[in-house]
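Structure below; questions to follow.
With one protein chain removed, the remaining protein chains of the complex are shown where they sit.
All chains are identified by letter, namely A, B and C, in their written order; residue positions are counted from 1 within each chain.
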């Protein structure tokens, strides 16, 4: 328990200009290893270890996929890896998305926030739910999973900040359009907190339940070190999160305001 | 695991002049705690801890019984206990009797060796096997479980060395009689090793399989300390035993010859 | 029934969260108290901010985890703001560390008015720059640090000791001689190490880390039993507690109060409520009228 499984990279998919998905063989028979959409893994490259969303949960082929956006030295090191190279994976961890008995869902991902949205969407469709997806990115060559999720049976609506592909504008603009013509009983979203804040506000106006997925600096991922606790409930992103109901945001006052660094100092947005 | 459960004595049965049976509530639902006939328990009176046979396994009333013969300071201390007093019980341990598909069984117990024979017999009868029992003792007021095993449905034949009750003579004499008129496919026996040696020799003559139950000085009862290992297989009475097939005695050359004391020095019979 | 008085501070029950567990923020410490803890202990902090070690900082082992967080903390200035946000009614213990007696004394003085007790962490097996167990393995240095802090503050001062010494009794006696008000036993064990067998790499970035969890309980119980026999100050028991029977075992061994850490991994802060309910029930069944009756019972049977 809680020991990285060191696995060889089976396949690497180039998803966008800055995002690659690393595919690993995975043993879903071990119930402790069976991930749910919205859970995360701690990825160890023998230098550092960070939490990453699970972007693909493929029960048929016994594979999982971890999508990594190249944004710093750790993720850059991962992007240099090749098929057959080894990576340590510890998890799955955290509280994922809840499905209850929702029927028609709008899933909204911004940037690499599309990673858990992708595994969520495929899982939901496998369970015969209707899913519309807004895949938002800054520009066209950063858009994620459009074909994959269309193929899976979702209706994928893209939008880019610069209009280079799909709708020009923010995810919330695209969302507003969709809400005119559709009745959703659940919205799920992952992306920049500012974006998710907009999604929640709009959803509240339309009286639709929302689940959001957050991230914070993590150390143990086991719920003990306190590194990922949030003000002012004290909840742990690695245990009570990363997925919360929007109503819980009343108890997460730092949402869309600040995050703590590795020593615990607040960094405001 | 391997921690004494401290339980209150529920009932004390006076079985003979020197033997009492202590009854405890027992949780048979925990598979690690579910005893088989022939297994033993480590009994702790907060001063010392020794292995004792399980003489009663009562699944209906969720009780176990441990029969103790008063032969020394430890057993004497146990005999002073009353209902409600506490005792520590660690186990069950060891390899018990095997039932395979035997149909008609002769069970022979000598003295306190009747303890595992009693639980064996009741278990066998519950499983619709035919069991004849020879309950042997030095004298009449030391005879054990005659009524109880008759009530359970066994044919109980008693014998005493002094003839004060039942047949006058050794268990092997009584056995010889029974073998004249009955066809058994299994003999099980527990008692002084000299007696068991006689039983095995006679059974071999009649070509009947025998299981014997042995005892040795024990410390850990976990199979690590080596205290109860026997020459010259090295087998552990607490793990490979206490019940063996008579054929195994080829590898237990110390059987009916000597035992080791607590420091490992041999004491010859 | 569960209430105790510890170094003059009243606690509603004898459980606290151990230092380093969800302890850098007022938010999580308030949550822990609201979940039933008798007191809170902060994560260890120091004069200056400290980022700690890089990940991996934790890995599972049989019966627990080993960790080398490296005492990360935002420094006393920021911690003071957090301490101010902890609800007034909560009994608060500030765990502090440093590299010298002066460091300890400075940091203790800074927070004296904001907390009820100080706990000196002289025993972290994964501290940087000689801040950790190296101190608590040296009776003289332990003495000097306790003295320095005692000279500076008037609130009770606890000392948390490492089990990773030849004689914990010697260190405890030295701390008592320096007039500490209580002793916390034990900090994490070892250190321990886990090597990945695919790559021969130590999994923790710091290679070694302190071991915690149920596996270390027998060592902690022995330390509490041994030390509580020779010192007059109260002992706080910590190490591997995951249910009320573990608490009973520590109390019997001689602990006046207990701290709970790694068990929050599986049970969360709710463990404090669970333990309080079950402990009170146990006391009724076993005819105890107060926690005090249970403390050190093993020494008396």
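Worth pointing out:
The rule is short, and it goes like this: a residue touches a chain if its C-beta (ideal position, glycine included) is under 8 Å from a C-beta of that chain, and two chains touch if they have at least 3 such contacts.
From a predicted model like this one, the values you see are computed outputs, not experimental measurements.
Contacts of the undrawn chain with the visible chains, over the full complex, involve B, C.
Remark: the omitted chain is touched by one listed residue; of B:72, B:163 or B:264 this is B:264. One chain of the complex is left out; on chain B, the residues touching it are 1-4, 6, 42, 44, 46-50, 86, 88, 90, 218-227, 229-236, 239, 260-265. Although one chain is not drawn, its touching partners on chain C can still be listed: residues 61-64, 66, 137, 164-166, 189-195, 197, 199-202, 207-208, 211, 213-219, 221-222, 225, 240, 245, 248-249, 252-253, 297-298, 301.
Simple rule for what comes next: only the chains that are shown with their structure count from here on.
If you average the Cα atoms of chain B and of chain C, the two centres end up 50 Å apart. Measuring from the averaged C-alpha position of chain A to that of chain B gives a distance of 63 Å. For the pair chain A and chain C, the distance between C-alpha centroids works out to 36 Å.
Looking at chain B, one finds that none of its residues touch two or more other chains.
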